[in-house]
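All protein chains of the complex are present and in place, except for one that has been dropped.
Per-chain residue numbering starts at 1, and chain names A and B are given in the order in which the chains are listed.
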Amino acid sequence: MGFMIGRLGQTLIVLLVAALVSFMLFRYVGDPVNNMVGQAASLADREAMRTQLGLNDPVAVQFARFVGDVLRGDLGMSYRFGQPISDLLLQRLPATLELSLLSILLAAGLGVPLGVWTALHPRSRSAKLLMLASLAGVALPTFLIGIVLILVFSVWLGWLPSFGRGEVVSFGAWTTGLLTASGLKALVLPSVTLGLFQMTLIMRLVRAEMQEVLRSDFIRFARARGLKRATVNYDHGLRNTLVPVITIVGLQFGNVFAFSVIVETVFQWPGLGLLVIQAIQFADVPLLAAYIVLVALCFAIINLIVDILYAVIDPRVGAAQLARGGAA
Amino acid sequence: MTTPLLQVENLRVEIATRHRDLVAIDDLSLSIGEGEVLGVVGESGAGKSITGNAILGLLEWPARKTGGRILLEGRRIDDLDEEEMRRLRGRQIGAVFQDPLASLDPLMTIGYQLVQTITTHLDIPRDEARERAARLLAEVGIPAPRERLDSYPHELSGGMRQRIVLALAFCCEPRVVIADEPTTALDVSVQAQVIDLLKRMCRERGTAVMLVTHDMGVIAEAADRVAVMYAGRVVETGPTMDVLRAPLHPYSRGLMASIPSMRRAARDRARADLPMIPGAMPRLDALPRGCAFHPRCPVAIARCARERPPFVPAGPSGGACWLVADGASGEVPAHA
Partner (left out) sequence: MSDETLEGADAPDHPPAWWRGDFVHGFVRSPVAIVSATIVAMLLLLAILAPFVAPYDVRDPAKANVVDARLPPSSTGMFGDQYSLGTDPQGRDMLSAMIYGLRTSLLVGLGAIGLAAACGIALGLASGYFGGTIDAVIMRAADVQSSFPAILIALLIDGITRTLMDRTTHEALAVPILIAAIAASFWVQYARVVRGLVLVERGREYVLAARVTGVRTVTILFRHILPNVLGPVLVIATINLALAILTEATLSFLGVGIPPTQPSLGSLVRIGNEFLFSGDWWISLMPGGLLVVLSLGVNLFGDWLRDALNPRLAS
């Protein structure tokens, strides 16, 4: 229980710090008043505006108000787009989420089996080839992979589109590209680009972890007891490998968030990543500030979920131990 | 003389390295009879564990067996394929390793691991296997065995874990058990209990046990016969009491002198420290010519540096030393 409270406390601190940074940015950078009243207004008018906006209240009060606004979902107005930021974020969220989830599925779906295979057959030719190829995943920048894929599959072969989401279907606030042919085709290249780097990472991780596990004493003891090879490798070996791997894959989800910025730029994918690039380029301070809070929130939640997951899966850490009250 | 249950003849194990193959085990022979405990003792790196692994068929690249035979109840087992060897392990040959916490899968309950082992080798239904597991736990002295079946390894103490490891090793009634440093990772107070348990289990079942250790105290406690290993070879064997009281090989003599004992302490009151054998065992890639022990041997003669002494049996004992061979009656010239 103490473990849980500690984690929650840490999460809250991270969120508060992010909110603080965001607030500083929002309040002290650029002049909100200027943007609202224009150049011609008199000093007296500006003063009136400032008091009306509550800008003359003590800082702590303003911060509290800011946090309150955020919690209510009011993130302010974007300079560039002239829309409430919360609307903008919700508009773009489905695109990024769909892309991220698909690429994680791809990365884990291929990465884990390949990693297991190379760990079980370390000296085979294909394993060595795969390890070499995985080096490419690490050394090639994501944006270049995207561009090469566009070149091959869009420009030269003409099979897949190179920008946009294709046709999307709306369900209330959510829009999905999974239900149309053009939507699906549009998803292929971006998710492969996003997933490739993750896949090589996962593959190398799984391989390293599994090799480590296969060297451990309980594997040796399992073999000494004459258990079947498949039982030893999968029941004992893979299960123990996956425990740390699952947590790292969960953290990878956060990484995907960052790389989606790149992929969305390459493919002009209308998601959150593209939004933040535009915010930076046009010095759209409220948008940038809101993005910081959003990112911090996402990472904090992801980390928390991963920690909980780890506690559930590993009996050494988990609630099972807490329930039983320790060693006998 | 009981017919040996396990026989190892002229075993040779080599390790491949980038430059050349190193010889880890050289012409090693030993045998264990039914219900007998053979202690295999020597410093770290002497090749004790590799011998155990070779018998179990668990030698892993870059180590491989390049010569000799291993027989179980008179049948060769070193030339079996992987599947046949797997069926032998656990069922005919059991094993106990050093670190009980590391030996048990941390993600699975004790019961799961026991039942899994039992059902792999014996064709009995799961609930019967579970019953059997509970009875085994009771036999090894675990309180509340049925409840314990659902515990995880990390919830138990070191001594209990090693008892469970023993239960796992014996659960399919093997004929031979290889115990590789079973007490090294345990508290001194627990060591005696585990050794007693091991002795009891093997006496009751008539199991042959190869007890590998570097602890002479354990040997004195538990072993019927002793084989002393040095640099990959057996340099002396014999009944434990004989080897302890009148060791044939200079290395064994050095080892015995290093056992703290009340009588010896009284006798050597003048000496301030425990006698140690100066020097260290040579690395595999730097084995001396002739007898591997001669650089550290206090009674080495010229021949020791030129030729390797063969193992010479002398009654129920035997040693690999020129001084033993020359003194054919088994008498060793006393040194000052």
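Heads up, the rule we're going with is that a contact is a pair of C-beta atoms (placed from the backbone, for glycine too) under 8 Å apart; a residue touches a chain by one contact, two chains touch by 3 or more.
Bear in mind that the values here come from a model prediction, so they are computed numbers and not experimental data.
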Residue among A:F66, A:F221 or A:F257 that touches the chain left out of view: A:F257
Among A:L140, A:L297 or A:I313, which one touches the chain that has been omitted from the display? A:L140
Residues belonging to subunit A that touch the chain removed from view: 14, 17, 25, 29-30, 135, 138-144, 147-148, 150-151, 154-155, 162, 251, 254-255, 257-259, 261-262, 265-266, 276-277, 279-281, 283, 285, 288, 292, 295, 299, 303
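Following the convention adopted for this analysis, only the chains that are shown with their structure count from here on.
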Note: subunit B sits from subunit A at a C-alpha centroid distance in Å of 53
List the residues on subunit B that touch subunit A in their complex, please. 56, 58, 82, 86-91, 94-95, 97-99, 102-108, 116-117, 120-121, 151-152, 154-157, 165, 168-169, 172
For the complex, give me every residue of subunit A touching subunit B. 216-218, 220-229, 231, 235-236, 239-240, 243, 314-316, 320-321, 324, 326-328
